[in-house]
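The next block holds one structure in the form of C-alpha cells; read it before the comments.
All protein chains but one are shown in place.
And then subunit A:
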C-alpha cells in the first residue's frame, strides 16, 4: 500500500520534495489564480501553502510583491472552505508587516470574529490584532472585551494573548481590559487562566501595590494551571526583591514544592535557591527536591536540576554537598551537558574525596 501511495505521489509531484524548487516569481504568478471566481479551494490552498513555505524559508518579498499577494489573498474570503480560510489568516499575519494597506481586511476579519464558528473566531482575532494600529484600536475594543470573556477557551485565549501583543501598539490596552481579564482568570481552562494572569500582570506591573494585591489574592486560591502557577511564582520572586516583608511569599513558594506538576515544583525550587537573602535553612527543602530530580529518567529534568545546583554551588557550596553522590552518578550521563554541569558543580562543592574519584 505504501509503495502504491508513493508512486502516486511521485507522479503528481515529479518526485522528491514538492516544495524544493519553488521559484518566488512563479509562485507569485500562480497567486493570480486567487482572483478567479468561483474559488477552487484545494488549488488555492496549495498555492497559499507554497507562499507561506517560501516566507518560512526566509525568502524576502518586496513591498509591491507582498502587497500584490496580499490583495490577491483577500479575494479568497469568498470561499467558505475551512482550511483555506485558516491559511488566509496565517497569510495575513505573515504578510502584515511587509504589505501596504493591510487594514483592508479589517471588516472581513471583524465579521469572522463575531461569527458563529469558534474555529474561525479565535484565529480571526489573532489575525485582526496583527493588523491593528492605534487608530483602529477603539473600533475593535468592544469586540475584544467580549471575546476575552467568551465561553470558548480558544476565543478567550486568543483575545487575551492578542491584547498582550497589542501593548506594543498602545501601552494601556491591558489596563483597559483588566476587568474582563479578571473574569477570565476564574475560567477552568488552564491556558485561559495563564493568559488572563499575563494580561493582569501587564496591566498592573507599574504599580507595586497592585501587584502585591494580585499575588496575595491568588496565593490563597493557588491556580490550577501549572503555567499560571509558574508565572505566579515568578511574580512572587520578583516582589521579594522589592518588599521587606516576604514571609508569606516565601511560604507560598515553598508550598509549591508540593505541587503535583513537576514544572511548578522545579520553578519553585529554582526561585527558592536563587533568592539572594535566603540562608541554608530556606533552601534546604528546595535542594532536596532538586536532588530527587537528579535521579529522574527524564534528561530535561536532570539537566534543569543539575544546572540549578551548579549555580547554587557558588553561593551555598555547603548546602549542595548533600547532593554529591547524586552528582557523581551524573558524571557518566549520556547527555554531555548534564555530565559537564555535574563535574563543574562537584568541583565547586570542593569535596576532595570526590575529586580523587
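As a convention for this text, a contact is a pair of C-beta atoms (placed from the backbone, for glycine too) under 8 Å apart; a residue touches a chain by one contact, two chains touch by 3 or more; residues count from 1.
Please note the rule applied: contacts and distances are computed from a predicted model.
K.L.:
Among "Mob1 phocein domain containing protein", "Probable electron transfer flavoprotein subunit beta", "Trafficking protein particle complex subunit" or "Coatomer subunit zeta", find the name that the UniProt record gives to the complex chain excluded from display.
P.N.:
Not shown, but named in UniProt as "Coatomer subunit zeta".
K.L.:
Among A:27, A:73 or A:90, which one is in touch with the chain left out?
P.N.:
Of these options, the touching residue for the absent chain is A:90.
K.L.:
Looking at A:304, A:327 or A:342, which residue reaches the missing chain?
P.N.:
Selected residue, touching the omitted chain: A:304.
K.L.:
For subunit A, which residues touch the unseen chain?
P.N.:
Interface residues of subunit A facing the absent chain: 1, 9, 17-19, 41, 45-46, 48-49, 52-53, 56-58, 60, 81-83, 86-87, 90, 93, 119, 122-123, 126, 154, 157-158, 161-162, 164-165, 190-191, 194-195, 198, 227, 230, 262-263, 266-267, 270, 298-301, 303-304, 307, 334-337.
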